[in-house]
Every structure is written in structure tokens, then in C-alpha cells.
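Have a look at the structure below before the remarks.
Incomplete set of chains, arranged as in the complex.
For clarity, chains are labelled A and B in written order, and residue numbers in each chain start from 1.
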Amino acid sequence: MSRFLAARNEGRICLIGAPFDSTTSYRPGARFGPDEIRRASQGLETFSPGQEHDLEDCPFTDMGDLELPFGDPSPALAMIEATVEKLIDQGRLPFLLGGEHLVSLGAIRTLAVRFPDVKIVHLDAHADLRDDYLGQRLSHASVIRRAVDLLGHDRVRQFGIRSCTREEYPLVKSLAADVPEIIAWAERSPCYLTCDLDILDPAVFPGTGTPEPGGISFQDLSETLVRLIGGLKVVGMDVVELAPNMDTTGVSSIAAAKIVRECLIALCRRGS
Amino acid sequence: MSRFLAARNEGRICLIGAPFDSTTSYRPGARFGPDEIRRASQGLETFSPGQEHDLEDCPFTDMGDLELPFGDPSPALAMIEATVEKLIDQGRLPFLLGGEHLVSLGAIRTLAVRFPDVKIVHLDAHADLRDDYLGQRLSHASVIRRAVDLLGHDRVRQFGIRSCTREEYPLVKSLAADVPEIIAWAERSPCYLTCDLDILDPAVFPGTGTPEPGGISFQDLSETLVRLIGGLKVVGMDVVELAPNMDTTGVSSIAAAKIVRECLIALCRRGS
């Protein structure tokens, strides 16, 4: 079997690996995510029976991975920002493969400049709305808070959150929305879609840094993403927080690869 | 992240680790359960969105682990009995972290003396009603049978059983009850709640000695426990049979820790 995710330059949608995990608070390893997503694509078909469409008919690019330094996240975020900026300027749609959730901030910062009315749709188990984590304001636990700081509450909606602090809870309740609500709220604004895969139940997806019991099924996530992509004007997206080293069965990596396949096909169908 | 389960002495509800697994018939390792539950608490928040309550507001004590000898279970059970007795005498509510299911017998023996009308509510995949296991009457497969010997059938109810022998089956059918039935049956009697985590589906909880395919989801177990604690007069409880060594993903340990968090909060809410 060959990998459907591998270096190539064929279209507007552009995959970029962001192998960074230095602010992960519990179990590191998301740095290995992008590489494993590509490897796991080897065990899947390119055809999606659910969407009745084949990835072979979807032009897309895979730029490979950025070489991000570990430790202080500022230089890594700057590299992501610069890359996303270049892609936007080329009329491309950046699709980040994490890495930890903080990498999304690199994309969001750039998009906030290029699309001043951009809205954020956030799928996750965790609210990621802490102001800081042990004093660090650049943390995977604060990434959506940084987005809120940048854009305001009105331009962020969350789906699937089942873990937060007492302090985050009121904001979590006010940002929660289901798929039709999100589509109505977004109207025709450009949207950035960020999907932390730990929204899935740990049974389905143990390979992540902070598994949170009680999540949704693969089928639910897959259908939710396809519906959101179909209903929103997505200008960038990411799929983050696969830490494949935590799951020796390889099943988490395969789930991530299948989610990426479904998103690529949905983006392609939407775009055409 | 810090652990919310760690040595402290703050309240009436009292966690005690019972790291014993010498009678485990299939895959040992439950001795590592209490330590791993504490470690895994590091990856979870103290706030429960489901109960809208924070464990920070729930005073409880964690006594750490008993140092139980392996082999013949009699001395280990005697140590558990003595500890539970002391706690009851102090007006505390003992909450055992197993270890294998046999450790519950130490608590049940003491409670049968101190609360002569105590009733047992048993959540499990397995009936645990064998009279003996290869001749051993003190076995994790006989623990509820020993409780029935002590208290009679009328004072035991079971929930979730999906595995038993032909010989156990009639008794299993007569003891089976759902949550409202259990609450009605218990009336105002003091109850001991014993939860074998293998009631969960092995997809959710592979880290256990005798996983039994076809179990319930995390959400179902969590809600069932919260409802039972809300509706019963719980005077002691346990959560047993995490064998973390069987699950290198760590997901089973995190599930156990979250169940303990939900139970602690529910006990605290009930108590106040």
C-alpha cells in the first residue's frame, strides 16, 4: 500500500506539518503527529464511501514539515506565521497538521491580519481558555484564550468541550454551539477551523497528550467536520494533538489520517 | 499539572489505597491501581462540568496506601478491616481504591458489624458469586458470594453483570436491578457501593484483569454512579480492578481517576 499523504504539489489546499510540542503540559509526543499521519495513510483507501468521492480527484499540496526549534515557542510560532502568510498570499488554503494545539496560534495570528473578519470554530475536549499555564501565556492550554484576546468572544465558537476549570466555565457555556448554530453564526465570514483530536473518546483515540474520558465517536467527528466544511467559508484549518507514541496499536494515527482524508475531500468538494 | 489525588487530610471522606492482587485469576497488576489513579489525576481538571462543582470545594482525605502482604489474603483483609473500623469510628466514610475486588470484603466485613442493616450495591461485569475458585473461598471471583453469605440475598443488588457461570445465573437474574430499582430497594438503609471498573467496555477500559467485551460507556458509568450516590445513603464505597500495566496508553488510569473525581464530588454534594 502506498501513502496518499506524501510530498506533492498539486493544488490550492496545502498541508504543512508543524511538529512542535514543547508546551504540552501532560504527555508530550505530538511532535511525531504529522509524520505518523502520513505513514498511517498507507492503510487507508483514497475513496470515501461517505462522501462518494475519491481523494485522487482532489488536487492538494503537501509541503512536508516545518523544522521548528523546541523550547521557547516564539520562534516556532513566527515560522508558522510566516509560512501561513506566504500561502495566503499565494491564494492557498493552509491546513496545519499538529503538533500541539499552540501551533494554531501561528495560523490565527496571520489570518487575523489577512482576513480582518475571520471567525474561529474550535472543536476540542478542553476549553483552552486559561489566561496562562504556570505563568506561560503561550501554552496549548491557552491557545483559544489568545484567539479571544485577539478577536473578541463574538468571533469564537466551541463544540464538544467537556473539560475546563471553574474559571473557564462561564465562557465555555457562552461559546458552546452545535453545528447548525455555528453555520448560522458564521454567515459568510471567513472561518478558521481548528480541531483538537482529543475531542474523540479516548477509546477511539488514546494517542494524545491529555485524553479526556467521555468523548464523541469517530463517526460523529467525521460527519461534524464534513458538515462544517460544507457550511462554512473555510480559509484555513488544522488537525492537532495526535501523540502517536502513546498508542502502540497505531489506531489513533489511522483515525487522524482518515479525518484528514475526509476534510481534504470536503474542502475540495466545497471549493469546486 | 499537579495531582488532585495526593496525600492530604482535609475531610470526612477518606481515600485508602489497597494495593493487593494475589487472588487475581487471569491477569495480575491491580496492585498498581491506587498509585496510578493518583498519578493520572494530573491530567484532569478538578472541576466537573457535569456536576457543575469543583473538587477544590470538597474536603477529603487521602491516607495513601496500606502496606499489604502478598500471598495468603487473610492478613491483608484483616488490615483492611482494622483500617475501615478505625475510620468508621472516627465518623469517616471509607473510600477504597483497589487492588482486586477481594479487598472489598475487608470493608464489607467491618460495615456488617458497625451498620447491621447495611446493603450492598455491586456494579461489575462479573457476578463474583462463585462459592470458591479452584478451592479458594477468598478470591476476587467469590467476593460478592461472601457478602451474600454474610448478609443474605436480600441485602445485595447488582448492576451491569454480563458474565457468570451457569450456576451463578439464577442468582444473577434475581439480584439484577437498574438505578431506580436500587434506590427504591435501598430505602434509607446504609449502603456500601462497590464498583468493579471492568463494568466498562474493554475499549474504554482495557487496563483490567479480566476484560469482558460488551460493556457500558464511560458516560453511562459516570452518570450511574452520580445518581446512585445522590439517591443512596452511602457509608462506604470502593473503586477496584484497575490493572494499569495492561494498558500502556494510560487511558484506563485516567478513566479511573475521573470516576473517582466524580464520586468524590457526588459524595461531597450529598453530604453537604
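One rule holds for everything that comes next: a contact is a pair of C-beta atoms (placed from the backbone, for glycine too) under 8 Å apart; a residue touches a chain by one contact, two chains touch by 3 or more.
For clarity, every value in this text was computed on a predicted model and none was experimentally measured.
Here 2 identical chains are displayed in place, and the whole complex they belong to in this file is assembled from 6 copies in total.
Note that in this section only the chains that are shown with their structure count from here on.
Per-chain CA centroids place chain A at a distance of 38 Å from chain B.
Every residue of chain A that touches chain B in the complex is listed here, in rising order: 25-27, 161-166, 169, 172, 201-204, 206-207, 210-214, 246-248.
Per the touch definition, chain B reaches chain A in the complex via residues 1, 42-47, 49, 52, 54, 56, 201, 203-204, 217-219, 222, 248-251, 254-255, 258.
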